[in-house]
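What follows is a single structure, written as structure tokens, with notes after it.
Shown here: the complex without one of its protein chains, the others still in place.
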Amino acid sequence: MLSVKRLISTLRLIASYAVANTQAVMEYRAAFIVQVLTMTANDSLWLFFWWTYFHQFPLTNGWQITDIVILWAVSACGFGISAAVFGNARQLSSLVMNGGLDAYLSMPRYSLLHVCIAATDPTAWGDILFAVGAYLFLVHPNAIHIVFFMVLVIMTSFIFTAFMVILCSLAFFLGNTEGLAQQMFGALISFSTYPMDIFHGAVRLLLFTVMPAGFISFIPLQLLRHFTWPLFGAMVGATVLMVLIAVGMFELGLRRYESGNLLGMQA
Amino acid sequence: MDAVGVRSERRVMQRWRLALLKYAAVLRVSVENNLAYMMEVFFRALLLVVLVFILSQLWKTTFALHKEKILSGFSINTMIWYLIAAESIALSLPALTKRIDQEVRSGQLAYLLGRPCSYILYNFAHYLGERLVRWSMNCLVGAGLATLMVGWPPFTWQGLLAWPLVSLLAMSIDFVAYFCIGLFAFWFEETQAFSFVFSRLTLVLGGVLAPLEIFPQPFRSIALALPFGAILYGPARTLVHFEVDRFYQLLLQQILMLVIGGVILLVIYRVALRRVNINGG
Partner (left out) sequence: MSIIQVDGLAKTFRTRERAAGLAGSLRSFVAPRYREREAVKHISFALEQGEVLAFIGPNGAGKSTTIKMLTGILYPTSGDVQVLGLVPWKQRHKLSYRISSVFGQKSQLWYHLPPQDTFDLLARIYELDMTAYRKRRDFLIEVFDIAEYMRTPARKLSLGERMRCALAAALLHRPEIIFLDEPTIGLDVIAKQRIRDLIGQLNTEEGTTVFLTSHDAGDVEQVCRRAIVINHGEIILDAPVAKMKREYLKVKTIDLLLDEPADILLKTDPESGQQRLSVQLPSSIHEELQDTRGILILKAKGRGLKLEVDTSYCPLEPVIAAIMQRCHILDMTIADPPMEEIIASIYGEKGKIVSDHEDHIEQSLDISTATN
């Protein structure tokens, strides 16, 4: 089933959608620029806070300002790519609720992928811009570092997307979970922008399992500081696992959807 | 002459009373509506738990590392309660700008103006209803969390009394700001970006991550002067660390912000209305 031709066709589809969607949001040039700039400004504001924090309280374990910058850069860039390429993933729960999923089901492509790539979030570019800018100018990385950064960021974006899909797939079973999904996703983003050292014990365990914030920013940071194969393997493993869980949950929910027996749904 | 004078005075009083009842009714309906969505409000409060938890870990670590019990006048206990207080207000913000934006764009505004009801006050009552419900839930959940984490609050009765007052004023300042931004829909394609910026500035410069004392000079003075501090830092500090002269200062600052903001709001509103009258919404 999985042939190279299929893969290329899929990649081309993703690219076409990305182009079309970005063009659509760039129609409103002024608004687009404002959105990008405000997101960049927002991220910079947080970084500013961290700078003042470190100014007063340098943290132990060798944490420096560059570490925080990398933490933020990976997280923001991963999120940005996720929201730019798979920007429609967050709509999945409302599509399930109002039956809009049908339109995707009646078309030849894999419905989950299709749903995710159908729209983009323009503010995501602000995050990407900030991430790349901060990373390049504040960290002064070398070429290998940059390549590695890109690889990690792509994996992070998959984790973000997978997490969103899992949350939205709850709509298949629990009905209107949009509020919950939003909060949980917000929590994930929050957790991923703080140094892991401040968390201990049970919470830390949580952050490497149910809420994979650890894999989004902390592990990549460790890998960028000091690469080890086992750690990289763990990163890859976590990414693949998240994606598999997301697909699994979606498929499970889809079975239910196709039976038409969704909670409160009228045919 | 006398009788007429008395009657007209009574009429004015009557009108005021009716107006008050009208907006009180809107407020009541808004509160009831939001109470119906108890689950969603509760989930939002959970986000407060997450955020405060993270921040508390950060500050606990910081306190431990620097072996200090007091940081700029805040112990870990008061710090946690401060964070809860600030987040309670911050996370209770409803999507006012979006609402106003939509009403302007869809032309609903023109339609609503036809009603015998001040658009501004109507929205204020509606906004307040939602905000109060969320704020109350946040306070409840937050208080529970803080008690679990650091024990009994360090409040004085003055602080407790002042808290609702300054919080209300803070919410009013927020209302004025976000309402104005919403009205920008008349001139800009996108207002979400502006409201987003304002909310972020409020969070960072308003001291939701830490009391403003954390900022080194000159940032500290700037932050203290800006309205953002009056929305989050001021009320939270009043609750946790009540000081009479600071309280009066805060009240003054808040009222001043409200007045200035109110004037700006009215001006923008007037201009916007003229646009409606000319273009028909």
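Just so it is clear, A and B label the chains in written order, and each chain counts residues from 1 on its own.
Keep this in mind: a contact is a pair of C-beta atoms (placed from the backbone, for glycine too) under 8 Å apart; a residue touches a chain by one contact, two chains touch by 3 or more.
Because the structure is predicted, anything quoted here is derived from the model rather than measured.
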Next item on the list: Name every displayed chain that the left-out chain is in contact with.
Entry: A
Notebook entry, point to check: From the list A:His55, A:Arg109 or A:His200, which touches the chain that is not on show?
Noted result: A:Arg109
Notebook entry, point to check: Taking the entire complex into account, which one of A:Leu45, A:Ile65 or A:Ala119 touches the absent chain?
Noted result: A:Ala119
Item checked: Interface residues of chain A (partner: the chain not displayed) -> 9, 12-13, 16-17, 20-21, 23-25, 27, 99-100, 102-109, 114, 118-119, 258-265, 267
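As a working rule, only the chains that are shown with their structure count from here on.
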Next item on the list: Please report how many Å separate the Cα centroid of chain A from that of chain B, as a whole number.
Entry: 31
Notebook entry, point to check: Which residues of chain B touch chain A in the complex?
Noted result: 39-40, 43-44, 46-47, 50-51, 53-54, 57-58, 60-62, 65-66, 188-190, 192-194, 196-197, 200-201, 204, 209-210, 214-216, 219
Margin query: For the complex, give me every residue of chain A touching chain B.
Written below: 28, 30-31, 34-35, 38-39, 41-42, 45-46, 48-49, 52-53, 55-57, 59-60, 123, 179-180, 183, 186-187, 190-191, 194, 197-200, 203
